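With one protein chain withheld, the remaining protein chains of the complex are depicted in position.
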Amino acid sequence: MGLLQLVAKRLGFGLLALFVITVLISLGVEVLPGDLAQSILGQSAAPDTVAALRRELGLDRPLHVRYGEWLFNFLQGDMGTSLANKREISELIGQRLLDTLFLAVAAAVVAVPLALALGVLAALYRETLFDKTISMVTLGFISLPEFLIGYILVALFAVQVNWFPAISNITPDMPFLSQLYASALPVAALTFVVVAHMMRMTRAAIVNLMQSPFIEMAQLKGIAAARIIVHHALPNALSPIINVIVLNLAYLVVGVVVIEVVFVYPGLGQLMVDSVRVRDLPVVQACVLIFGATYILLNLTADILSIIGNPRLRHPK
Amino acid sequence: MLFLKEFAKAGWPAKIGMAVILVYLFCAIFAPLIAPYAETEVIITSPWVSAEESGTLLGLDQLGRDLWTRVLYGARNTITIAIVITLLAFFIGMAAGFFAAVVGGLTDQLLSRIVDIIMAFPTLFFALIVLSILGTSVPVLIVVIAILDSTRVFRISRALAMDISVMDYVEVAKLRGEGLWWIMRREVLPNALTPLIAEFGLRFCFVFLFISALSFLGLGIQPPAADWGSMVRENAAAITYGIMTPLVPALAIAILTIAVNLVVDWFLRKTSGLRDEV
Amino acid sequence: MTQIKQLETLLRQGKISRRDFLKRAGALGAAGAAPLSMLGASPAFAAKRGGRLRLGLAGGSTDDTLDPGTITDFFMQVLTHAIRSNVTEIAPDGSLVGDLAESWEGAPGAKEWNFVIRRGVEFHNGKTLTAADVVASLRHHIRPDSTSAMKGPLEQIESLRALSPRLMQVKLKTGNADFPYTLTDYHLGVWPEDESPLQGTGTGPFILGDFEPGVRASARRNPNYHKEGRPFFDELAITAIEDASARSNALRAGEVDAINRVEYKTANLMDRLPGINVLSITGTGHYTIPMFADVAPFNDVNVRRALRWAIDREALLQTIINGHGAVGNDLPIARHQPFYNTSLEQRTYDPDKAKFHLKQAGLSSLDVQVSTADAAFSGAVDAAVLYKEHAAKAGINIDVVRESSDGYWSNVWLKKPWVFCFWGGRPTQDQMWTVAYQKGADWNDNHWYNDRFQSLLLQARAEVDEELRREMYWEMQELHWDEGATIVPLFNNFVSGVSSKIATTGTISGTAEMDGYRATERWWFA
Partner (left out) sequence: MRSKRDVGAGERLLTMRGLRIDGFTDDRWLPIVKGVDLHLDRGEVLGLIGESGAGKSTIGIAAMGYARPGCRISGGEIDFDGIQILGAAPAELRAVRGARIAYVAQSAAASFNPAHRLIDQYAETPVQHGILSYPEAAANAKDIYRRLDLPNPDQIGFRYPHQVSGGQLQRAMVAMAMSCKPDLIVFDEPTTALDVTTQIEVLAAIKDIVRQFNTAAIYITHDLAVVAQLADRIMVLRHGLTVEEGGARAMLAAPKEEYTRKLLAVRTFTKAAADESESATVLEVDNVWARYGGTDAGVNVLEEVSLKVGRKTTVAIVGESGSGKSTLARAITGLLPPFEGRVLFNGRELPASCRRRNKNLLRHLQMIYQMPDVALNPRQKIRDVIGRPLSFYFGMHGAERAARVRELLEMIELSDDFKDRYPPELSGGQKQRVCIARALAARPELIICDEVTSALDQLVAEEILKLLHRLQEELGITYLFITHDLATVKAIADEIVVMLQGRIVEHGKKEEVLTPPHHEYTDLLLSSVPEMDPDWLDNLLQKRRAA
């Protein structure tokens, strides 16, 4: 019961947050210099042409009218059409969202187990050379800008040795394995970016617990070190680990615009940046809603998983 | 003084880390004196001339300016900006976080929800909009990144202050009738300082990366001022041609990050009483 | 021009490499019009059919549409030329030839133009092209609620009629000898009158397959293309690649065959790579620094002259665009364009002359503000800073104001009195002067309203006699060179990267990048 209530409450708040976000976005795009008509027509557009386009797009109406109309339609499940190219937003976003999720899932499938394994190993061999090396190397990766990681990977694996494609221009009709192959380098780059953070948190969460009386008890029961880490420390460290994993998963969905640009991956991030640039408000709204909802839902998932992972909450007295 | 005495007893990783930081600070402060050329001086109007060819220490950058000079000035600009941003972020985040935790109730809910909303915004997107509206001048950049960063500081500060505010000494202060500001400043802050300083070290390093990512989207610090994040971006194209120039500012960031973390590790271990297991 | 000829000879004899040739020809500022006969194969060798041309192009955006009126950037410019044809076309050698028009004729005074449409041209859907289709396509841009960027330039049209299925008559409000040039504009492709342009049907060399804005487009060969034997490629695949490094990586990894907008700083590095040729061609694109001639201190012609002498163009050429371009002579007209005034002295960096003019203006020093952002052109901020250093030696203190890149064109350009700016150029002098220098033009960014200049502009437009036109244009250029309010420091090259598998006819157009947008029909796989 507590869990359901929590979920309901959080979802309710999430909806409220999304609403606030859409309002903020509308205001933000409104005060951005220039507008859609100008950006569509470019530098060399005559004022009356711009005015005509503005009229055609309905941009001459006040913001609250446009927002109200958008909200009304949105609540009925109609995301509207892109002002810039007149396409249905659901259609415009659909494939890109799938591609973004594909990349995120592929990266997560590689990165999460890797991070957990490295984190557990580092905790097991803490304060050894192995641990310190891993710590330094991951810190190094954290501090490299992701586009640089991308360029280095491309330079090595696409240009020097032609193992993987330099651009991941995947199409919906590509077979799954080809898509996977084409996405190999962006997945690798994203893995480098997120593994370090997750791995360090896994290690820290486990090491943090190593001072606990129940770990001492396990040691005094004569349990082997590896079993202590995996069986005793890890289950109790799940909550912070899940949180950091979720944070990184959200990043994989929301924050990969740079990787998309470097690898020419047709994801949502690029669409959003483009839409902001041309002030295509409905598309921006849709993208930000997706990103915001992803963040909120993933956080909710983290909370639920933390509860499920915590016997205190799972098995109330 | 006490710090120096304590630090003398630190292990070699922390000492190396500290040495690196001091070198960086030295470079940042004395950049104009150390640097062989002026910040924007073009030496040979050709990109990425090698060190031997140009007779410089690290070669030239994409506009034919001395890379070593740019790195030195980059230290100056980047570190200054990063420090200001981080300080501002911590001031905002800590003030709001402590306030939320100590006051609790509705205020806490409200502040936490506002932070949730900001965090639900994609970070780069937030920066994109605000920087587009206000322009990418350094002060705007500082404020925007500081606000984004402060959400995370808020969470940490709030959690820390929550733990501290259940301590009896805070109750004592409340029972004495102390005001909110006094409690935040004198009871909460000193006890939350250690983990916050550690966090400061990490956040500080992430600022470089964020500036770098922004410059990738064309929103970073405007040329010709040298900053490492933008330098990596401007020179990154050379990587595919086997020219290592972009790695120099990237390495500068990475080395500083590692150095700061070595010192932070020591500091944390020192103050938390955690020790290496023997 | 003789130097170019000599170079060509050397090239044919194998005394110099292709790249050397290109570089030297580029340095002569004439590569655009130069016959680059050794690049790939000369027309003497038969072009080969087949293969899939893969282009990696910058200038694609997720908000692109197939509506030609709203095309702004390169991806769509190339795509629209691949699927549609214009009425007229600028040939690689710079001459005006017919595309859909077989021939045309201007009535005296250049007020009325009759175009004879080519016989038997078929749209991709099988429909036969008529003059009505052309008229409908042009009307799309000039209807009252048009959102087309061509609305302004086509305002000169008074009436537009299809006199017969093969004859189109255009009547102009005032005479314009260059009107056929206007129809080469990339917005003015033709589609069937009974279809929306969004369907992408045209008479172009390729039939559109799928199109994902900002991502990719594909097309297959149009077997019924009206140009004999063309196009040579069987298929076309265009990928939008915004990031310059990603483009060059894709080319190097062999995933695309050609890319546009190679960064100037990496162009020479790329040129050294095996298997890749760099095409660096001077077109009509130029950087400008326009000042409002009606705002102090720019209202003093001597101040304008001083500022023009105080900029080191050569240094900018080397630093900002790494030599891939040519110094400008304060004219928005490229050397290879018709009626270029070759008699004018090339302005150089001369602080003393600048000081002299300053003195004539009654000033010993000058403090001015210039606005810049990298939105103007890549390197505009650096250029401004360099200019500031140059001008300082002439006692001119320039305060460089860095503006926000986003919104630069709406908030700074045309608003602030002295700014950095970029012009893509126009194929004819008339178009260029009209769009930015005519009094009352929407984009007049310099407010320089010299009476003689303005009346010459109108006269020349309607003048059909070539020699008289030349004289008028030379005088206009001289006036602008001497008194104008726009500094034109540089013409920048189009720099493309092309796989050595690709061959060309030998003459690369300088009107636009990628062989005047028409690489898809002009190139083939060797």
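Order as written gives the chain letters A, B and C; numbering starts at 1 within each chain.
Quick note on the criterion: contacts are C-beta pairs under 8 Å (C-beta built on N, C-alpha and C of every residue); 3 or more make two chains touch, one makes a residue touch a chain.
Computed from a predicted model, the values in this text were never measured in an experiment.
For the chain that does not appear, the touching partners among the shown chains are A, B.
Set against the missing chain, the residues A:Leu16, A:Met174 or A:Ala224 yield one that touches it, A:Ala224.
The set of chain B residues touching the chain not shown comprises 6, 9, 167-169, 171-172, 174-178, 186-187, 190-191, 193, 273-275, 277-278. Although one chain is not drawn, its touching partners on chain A can still be listed: residues 210-214, 216-224, 227, 231-232, 235-236, 310-312, 315, 317.
In this section, only the chains that are shown with their structure count from here on.
Contacts between chains leave no pair untouched here, as each chain touches all the others. Farthest chain from chain A (centres taken as the mean of C-alpha atoms): C. Set side by side, B-C and A-C show the greater C-beta contact count at A-C. Taking the mean of the C-alpha atoms as each chain's centre, chain A and chain B sit 23 Å apart. Residues of chain A found to touch two or more other chains are 32-33, 151, 154-155, 159, 261. Looking at chain C, one finds that residues 245, 249, 252, 404, 406-407 touch two or more other chains.
Of all residues in chain B, those touching chain C in their complex are 40, 42, 45-48, 62-64, 131-132, 134-137, 218-219, 222-224, 236-241, 243. Here chain A touches chain B in the complex through residues 13, 17-18, 20-21, 24-25, 28-29, 31-33, 126-127, 132, 136, 139-140, 142-148, 151-152, 154-155, 159, 210-211, 254-255, 257-258, 261, 272-273, 276, 288, 291-292, 295-296, going by the rule given at the top.
Within the complex formed with chain A, the residues of chain C that make contact are 56, 61-65, 70, 72-73, 144-149, 151-152, 198, 212-216, 239-243, 245-246, 249-250, 252-256, 404, 406-407, 409-411, 413, 435, 442-443.
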